[in-house]
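Please read through the structure below; I'll follow up with questions.
What follows is an incomplete set of chains from the complex, kept in their original frame.
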Amino acid sequence: QGKAKINMQLGWIPGVNQIGEVVAKRLGFYEQEGIEFAIQPGGPNIDGVAIVASGRYEVGQVSSSPSVMLAVSQGLPIKCFAVGAQKHPFTFFSLAKNPVKKPQDLVGKKVGIPSTAAILLRALLAKNKIAEKDVTVVTVGSDMAPLLTGQVDVVTGWLTSTTALKALGPGRVDLTLWDAGVQLYALPYYATHATLEKQPKVIEAFLRATSRGWHHVKANRDEAADLLIKEYPNLKREDERAAIDVMLEYALGGMAQTQGWGTMDPAVWQSQITTYSELGQFTAKTPKLEDVISLDALKATAAARTKVA
Amino acid sequence: MSAVMNAAPAISCRDIGMRFFTERRDVTAIKSLDLDVAQGEFLTLLGPSGCGKSTFLRVVADLLEPSRGKIEVLSGTPQAAREKRDIGFVFQDAALLPWRTALQNVELPLQVGKGASRKGRRSPKELLELVGLKDRANAWPHEMSGGQRQRVSIARALASDPKILLMDEPFGALDEITRDRLNEEIRKVWKETGVTILFVTHSIHEAAFLGQRVLMLAANPGRVREIVPVNLPEDRTLDIRETPEFVQLTAHLRRVLETC
Amino acid sequence: MTTSSLDTPVAVLNQTPVDAEYLKWAAARRRRMWRRRILPALGIGGLLALWWAVITIFEVKPFIAPSPWAVVETLYAKRAVLLDNLIPTALEAAGGFLLGNLAAIIIATIFVHNKTLQDIFFPVVLMFNAIPLVAKAPVLVLIMGNGMEPKITIAALVCFFPTLVNMVRGLESVNPQAMELMRVLSASKMEIFFRLRLLNALPYLFSALRIAASMSVIGAVVGEWVGATVGIGAMILQATFNFDSPLLYAAIVMSATLSGLFFLLVTVAERLIIRWHPEDASH
């Protein structure tokens, strides 16, 4: 019958970052909203934006908010309609014997960073009025080993990657991008203009069900871990269980505590756009806020999303 | 012989010439060649090494296009004759397919080409027996001696039933006894089937014993030196080689060859 | 003189009386065969020993490279998961291997029969081959979705080019004499292809297949990075992401073993198909 399909295309492989969706799917929350839901994995070779933009799948999620801005800037017909993490967990990691606790500590350090994240460091330096020449940038892969071998003083990564962070040991020093003054969102959800305009009800239903899923996770963490492992048997339960606690801080912390899961602040978006624009990152055109995000679906579901909380 | 001459010639060449061009050289293999070969004739070719014998056979078989002149085979182009499978060829080197055993090599003509159904009078096995290789039917080419390989290639040429058989030194690697026996066999085959044969050999005796005429080519550049008719009885056994006529003929051929 | 005096005495081997000369040959043959089995095992064993030695002597940290022992433990502990994930990768690799090589053989066949097409399209194939996966991946997912199909296609694309290049050369490098023979027999292009060119191309083809055996597994693994939750490629991604280097190496061992297996299959197939070569061609 007229069940709406939602395929959610990721920019990365699924894991604890999608645990709310997995739980909602497993417990039939989507079905109850009249949605047939599936997660489509991405990977290093595919971010999925073009696939969603061309209408192959209905919604997408990328790792970080700049992807959405950059895509919109290049004319891809998508808009972000919710975010999965209220703060970006991107963090500069250093070791206790050579710590970087605040932005100023970066001066004179060797920072290992993937080439596509170099812009985040530049944004941070700009925000804190540190000259770029005072920091040595070393392009590395998404790998933390260079810190341990002493090739660099600082590496980057996500605070939510709890398993990976175990490798750095307990004496790790964190400096999050958010606290350093560059405020980005992680795990933004997006869809095409056409979907947002023609099927707002479906998107709203999707948000309601997903929100329910996340709140269910918060209340039933062990069960959620079990459901995640059932969906993706390759994952390790104890690792994911530990990650759930951290992830929930991001998904349901911050503004989400008051305005519900998925909520986002247009001001934060606007400052991102401004920052990127100032750093000359928009090679095509600087997008306007209303081209990048659409708050309609969030507004329409505000009651449902906060009620559960 | 005069009887067969009445029909249209099996092969008719007018001023055939063949030059090989490469970036660095220009080799005249055949300067000019005029020749008619009657249907059912047995023509042997004698001539010094490099005088264009193989080249000429290749032109007749439509494996090379002459750089000039006009050639008709069975009243058509060589290509037409080849495509009608009217031509059989025994190559100077055996040219066996290494992935086929002796028997499979002999069977090739029956499996390939439009005339594949046109069987010879003898089965591949019989032909292998004819050339004395019954027991080596399953040997791979690399397991055979030089002469054995050549015998397989002779059997292969006889497996199909061509109207024109071009044989390029088929018995070169065979001992005289086997060679004598096969000389008699090939004449028998010729008589039975009425096939037209062009037979290149380096043996004056063989040329005289087998042929109705001997085409003597001269080298430098390749051209016809003389066409010697063989006036020997049609029914020849090996004893004929002791007759004065034969000795006289071969002496003549030798003399001509010395001036080629 | 009878014909039979020309025949060489040939004994069929199962009737051969067991004499000293035969025993000597048979023993040498057996020795050769054992060598062929033992030496590779020795090589792999040596590799493990070297790995272990490097880890121990240079005190390599486990996050750079784990000890073979840790990997073996992981292999054993996670054997069920690893095998479950091996199956889709093996299927994708096998599918890609078949598809890619088949396509390469077919296109090589077309190219060899039509030089004009070859001249026109070879550069196109070359350019297409040079497009990296990042650009091809979205199009593949767009067309095929997220099932096994895009992974198989990627594995196939990775095998395709080497086989095409080798196959074209193999099909073209026929002995001119054999070609003349076929022409005299008025063999059709089809017959020339199946009875001459293809057989002639086998050494080149098997060389290409050996390369493809290895490449198709890599292709399948990389293909899984375009969106998969199961498979060795997905596991590798997961393990890299989690810095689980024993698991990463265990997954790599699985994929390398798969490559080795494919390679072995190709070698065995070659030995079964090319039977007409001297037993010990190179000495």
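Every chain is named by a letter (A, B and C) in the order it is written, and numbering of its residues begins at 1.
Heads up, the rule we're going with is that contacts are C-beta pairs under 8 Å (C-beta built on N, C-alpha and C of every residue); 3 or more make two chains touch, one makes a residue touch a chain.
Just so you know, these numbers come straight off a predicted model, no measurement behind them.
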{"item": "Chain copy counts across the complete structure file, not just the copies drawn", "value": "A x1, B x2, C x2"}
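By our rule, only the chains that are shown with their structure count from here on.
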{"item": "Chain of greatest Cα-centre distance to chain A", "value": "B"}
{"item": "Innermost chain, where centres are averages of C-alpha coordinates", "value": "C"}
{"item": "Inter-chain centre distance, chain B versus chain C - centres from mean C-alpha coordinates, in Å", "value": "46"}
{"item": "Distance from chain C to chain A - Cα centre to Cα centre, in angstrom", "value": "41"}
{"item": "Shared interface positions of chain A, touching two or more other chains", "value": "none"}
{"item": "Residues of chain C whose C-beta touches two or more other chains", "value": "none"}
{"item": "Chain C-facing residues of chain A, complex", "value": "10, 13-15, 40-46, 48, 50-51, 54, 56, 142-145, 148-149, 161, 163-164, 166-167, 232-236, 239"}
{"item": "Touching residues on chain C, where the partner in the complex is chain A", "value": "61, 63-64, 81, 84-85, 133-134, 137-138, 141-142, 145-146, 222, 224-230, 234-235, 237-238, 240-244"}
{"item": "Contact set on chain C toward chain B in their complex", "value": "1, 3-10, 175, 177-178, 180-188, 191, 195-196, 199, 274, 276-278"}
